[in-house]
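As you look at this complex, bear in mind that one protein chain is not there, while each of the others sits in place.
Right, chain A next:
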Amino acid sequence: MSTLLNNLLNALEQIVLEVVDYKTDTVKLVAGEADWAKELLPQLSSDSPFILDDNIAFLYDFLFDAKQVWNASSNGSIRSGFWTEVTAHHNQLHLEAVAIKQENENLLLIINQSNEFKFRQTTLQSAREMLLSNDRLVEQNQYLHNRILTILKKPTKQNDILIALTKAIENAGFAVVITNKKLKTIIENTATKSLFDQQYLPISEVKKPIDIILSLMQNQLPEFDRIMSTKSSWDGELCWILPPSTLKWLKIAVYPVTNEFNEIKNWIFFANDISNVKYLVQRNEQLALHDILYSQNYPIALVFGKRLSRKQQKRLLSIYFTLISTSSEVITNTLAMKKVTNF
């Protein structure tokens, strides 16, 4: 194996093992000689063939799939997926194995995927935190909605209903507003006051939370009138902007409460600040963009770029540059832009 190829494999953090006898799991190093590999497989220090035993349980298990590739009559390959191995020196390695059959050669590639692992972990961490946050919100919404409906539909005195409603909604982690049929607030919880805080406004300009919600729905939701007239429930995201400093993404849910004649008795409004979730989504989108433009030269981006005329590319880049100039990542994105111009 040439030094050049060896250097290349070292740079790619890969080692190549030749499968001497797949029936006995015997392999031999043919290229690559990184320290991490010797830590993983101390047998690499000698040039002799050695047996892959169950000391590395994941790799040993993967050999079962690998043998199907090595035993096949045609060329092929299979990847193990990521696994984490702690070495005898207590170092964590993030690895992936690839079993290859090529022109009657059986090979086993072991790749140190630390960088790809970190990138994937960062992306999925954000995505899963977002899922968690959304799951909790949905569950709390459903639970509280059912409780409020139960209270409102019970034949109880008005005063007792208010006490029961106060108890039910007071500790909710999101804003709850219950109105009468004319959309006038009957009761709202503490979270509503803090979510729609307008302390910097003169008292004469402060709006009631229900008026803010209704105004947002009227302005941002084309089907608002239909929802109200057909007594439908709705949930979705609205953006509340209150200059100079308030910009909140709100997840709003609206539920009608009807009597036995299907007439509106009340409306229930839930509002939750999901600005943080939105931030995580944007962060994920940025990571995806980063991946597409820098490391992968993702085909969709290439095809899109090639389909644009030179003039269209310049116009697109000018819009893109205007957008990214406002962000804190001007320098990195400008580099990305340079890559786009090379289409």
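By definition in this document, contacts are C-beta pairs under 8 Å (C-beta built on N, C-alpha and C of every residue); 3 or more make two chains touch, one makes a residue touch a chain; residues count from 1.
The working rule: contacts and distances are computed from a predicted model.
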Chain not present in the shown complex, as UniProt names it (candidates "Sulfur oxidoreductase", "GTP-binding protein", "Succinate dehydrogenase cytochrome b subunit" or "Serine/threonine-protein kinase RsbT"): "GTP-binding protein"
Selected residue (touches chain absent from view) among A:136, A:167 or A:265: A:136
Residue of A:124, A:163 or A:239 touching the missing chain in the full complex: A:124
Among A:83, A:174, A:196 or A:240, the residue in touch with the chain that has been omitted: A:83
Residues of chain A (touch criterion as defined above) contacting the omitted chain: 54, 57-58, 61, 64-65, 81-85, 94, 96, 117, 120-121, 124-125, 127-129, 131-132, 135-136, 138-140, 143
